[in-house]
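Attaching a single structure in structure tokens format; questions to follow.
Heads up, one of the protein chains got dropped from this complex, but the rest are sitting where they should.
By letter and in written order, the chains are A and B; residue numbering begins at 1 in each of them.
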Amino acid sequence: MKNKTTRRAALNTVAIAFCALWLFPVYWMVNTAFKPYGDILTTTPRFLPFPLSLDNFRSAIGKPLFGTYLWNSLIVTGVAVVVSLLIAVLAATAVTRFRFAGRRAVLIGILVVQMIPGPALLIPLFLSLKSLGMLNTLVGLCLTYVGFVLPFAIWTLRGFMVGIPVELEEAAMVDGASRATVIRRILLPLITPGIIATSVFAFITAWNDYVYAYVLMKDQSKYTLPVWLGTFSTSTGTDYGGLIAGSALFSAPVIIFFMIIQRRLVAGMTAGAVKG
Amino acid sequence: MRIRIPLAAAAAGLTLAVTATACGGSDSSDTPSAATGIAGPGTGTGKTITVWYMEGDLTDDTVTGINTAFEKATGAKVKVEIQQWDGINTKLSTTLAQDNPPDVIDMGNSNVPLFAASGGLVDITAYKQELSAGQTWLDGLAGPATIGGKLYGAPLFAGNRAVVYNKKIWSAAGVTAPPKSYEEFTAALDKIKAKNKAPDFSAFYLPAKDWHQPLQFLWDAGGQIATQSDGKWAGALESPEAIKGLQDFKDFQNAYSVPASQDTDNLTPNSAALFASGKAASILTTSVGPILKANPALKDELGTFPLPGKSGKAQPVFLGGSDLVIPAKSKNLGLALAYLKAAASPEVQKQFVVGVDGWTPVSTELIDQTAGSISPLQQGFAQAAKISMSTPAAPGWSTIEGDKSLSQFFADIATGRKTPRDAAEDFDAHLDRVLNAAP
Partner (left out) sequence: MSMVHAKHRTVPSVPPDSSAPRKVRRGRRPSALPYALLVPALLVLALVVGYPLVRLGVISTQGYGLRALFTGRPESVGAANYQELWLNPALVSTLVRTLVFAGSLAAGTLLIGLAVAHLMAAVGPRMRTAVTLSLISAWAMPNVASTLVWQWLFQPTYGVVNWLLTAVGIGDYQQHSWFSDPNEAFAVIWLLVVWQAVPFVALTLYAGISQIPREYYEAAACDGANALQRLRVITFPCLRPILLLVGILSVIWDFNVFNQIWLLTGGGPGDATTTIGIWSFQRAFAAQDYGQGAAIAIASVLLLMTMTGYYVRRLIRAGEAL
């Protein structure tokens, strides 16, 4: 019994140490963001940001065009999430529910796309959007993100759908339900965790991207928030306070979003892993 | 270098070479009409041109000053966008390839050769007389904008570096007058160093990756980055003079600047902010503005002087600054030219570029005319500007800045990762390859 208690205590200690280690960068970001300017550049750091100062946040939000960048980020991310989900659900249905020529090629293609080094497509994509007249448009940017998200989204959703017995649908069809009803009533609820996981992925891809937004958009009025983060590093130096506060503001929606769906996300993983 | 320059608008005798668009069949309608000249009064009414400025180049007041002069001259409006330096070459490359680029771009002088030689910019040779209004433009600005005898940009402003020192810290160490020689200078720094023992304090903060600063030591010793003969560039860092200059830099840097600065640039951490917070007694910088912004209390504590070289003269400074260029695909050539003219005009230069921003104006005449009116703090910069150098006017130069190899080169030397000779040997090979590459 004693052995078991020490074991528990040891495990808890390790777990606490792990949490501390993993949370430290996030904590340090928040800590720095709330410090007054003079407390940031000091060789003996303070571990609590008291007195609290909102100066860094003020200077971050006060940057020109912050509202525009925020709005663009929200629009682009929102559209990218919804559109990629719709398209991915359709495609995943096709891949899992039907046998057809080229199925294998589609699967392999999806995985191979993961192997392309990120910035490599910058110029080719620039050229192809240019010939479509979609440079410098938010539509072009959305389309880009949807394309980047799709392979992974289809792969993920496919994993969830494969796990759902066809018999379930067939039973429903026998009962006279139409295919659309089957999809809506049976398939969709079952793949909800997959949809959540996919939307998280799409959200992050679109929200995070810097390079493509920077190169494909010409006008400042069409930039997104990551480009805004770049404005803290100026030719006369980096405003660390503003930059870190900006990073915190930029991260906050994602972290909050993750926290909210945390249970479902983990549940989704469990569901995905069942088949292991 | 082979540069094919088809003449698009030769009909009216204007040698207006619009390399990029002239041959692109469907694009040919975009090329400026033969009748294009510098836009005159009223011709721009109802039109708006887009101008890109680089972050930190000009203050809002000065930009407004230029815009007002332009609007008065043409009746057109101006839309200004401020671009960040990070990744700017990539941004410019893709922007110049689009069909509707901005009409005027403020471009760092050392970047102009790349885009001029690759056909991204309008040849404005025909308008040089009119744009310069008879003044002699500074070679450090007009030089890089001149490729194969053709002019691709009009100068906007020049900037150079001088030593800014904190009088309070200096006098606390017993030094009251700015040094006249290298020996006086190092003696002063030695005293300051002895007086201030804090580990993060620098008598002279010199971040090695801000390559403009070490270059001064190289030039002072008589060294060159690269030399050109028969149209071919060759790295020149292995010359005995250059090696000596590099060694001088290393000795000076290691003696007076904190170890952390051996491998950082002037931005992270910010040299001006460090200086403003009293962590450095002196720095080499382009302007006192950021220092006073970070710590207005230093207003009466600052002094400036050109860095005295071992050579006995002031160290040659890197003449930085910007040119205004016109993208080859600009749709408003006449108005763009008028904008260039407004920015380079003596009135705007005197009142705003010198008067408001404290930069060096674009012509030797203007430097002489404004010499009497500038503040004591600006005098140090003006004196330093008298001996100035620029980087090689090769299209490949942008690569040297862009791939961070030059910063790395000086950091390698300052940290002792490589001896000056080894570093020079490696970097000369890189220069030979890159400077001669076709754009």
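Note that in this section contacts are C-beta pairs under 8 Å (C-beta built on N, C-alpha and C of every residue); 3 or more make two chains touch, one makes a residue touch a chain.
Fair warning: this is a prediction, and the values are worked out from it, not measured in the lab.
Peer 1: Check the options B:Val164, B:Ala328 or B:Ala343 and report the residue that touches the missing chain.
Peer 2: Touches the omitted chain: B:Ala328.
Peer 1: Any idea which of B:Gly37, B:Gly65, B:Pro102 or B:Gly120 touches the chain not displayed?
Peer 2: That would be B:Gly120, which touches the missing chain.
Peer 1: Can you work out which residue in A:Ala94, A:Ala172 or A:Ile186 touches the chain that's missing from view?
Peer 2: That would be A:Ala94, which touches the missing chain.
Peer 1: Just one of A:Ala15, A:Leu54, A:Ala171 or A:Leu188 touches the chain that is missing; which is it?
Peer 2: A:Ala15
Peer 1: On subunit A, where is the contact patch with the chain that was removed from view?
Peer 2: 8, 11-12, 14-16, 18-19, 22-23, 25-26, 28-29, 32, 40-45, 86-88, 90-91, 93-100, 103-104, 106-109, 111-125, 127-128, 132, 143-144, 146-148, 150-152, 154-160, 162-166, 193-194, 197-198, 200-201, 204-205, 207-211, 226, 229, 240, 243-244, 247-248, 250-251, 254-255, 257-259, 262, 265-266, 268-270, 272-276
Peer 1: Could you please point out the subunit B residues that touch the chain left off the display?
Peer 2: 19-20, 23-24, 89-90, 93-94, 96-97, 114-115, 118-120, 199-200, 258-260, 262-264, 268-269, 328, 398-399, 402-404, 408, 411-412, 415, 417, 434, 437-439
Everything below uses one rule, namely that only the chains that are shown with their structure count from here on.
Peer 1: State, to the nearest whole Å, the distance from the C-alpha centre of subunit A to the C-alpha centre of subunit B.
Peer 2: Distance between chain centres: 40 Å.
Peer 1: If you look only at subunit A, which of its residues touch subunit B in the complex?
Peer 2: It is residues 41, 43, 123, 126, 130, 135-136, 214-215, 218-220, 230-231, 233-238, 240 of subunit A that touch subunit B.
Peer 1: Which positions of subunit B touch subunit A when the two form their complex?
Peer 2: Checking each residue of subunit B against subunit A gives 54-57, 81-82, 84-87, 90-91, 94-95, 97-98, 100-101, 199-200, 266-274, 277, 289-290.
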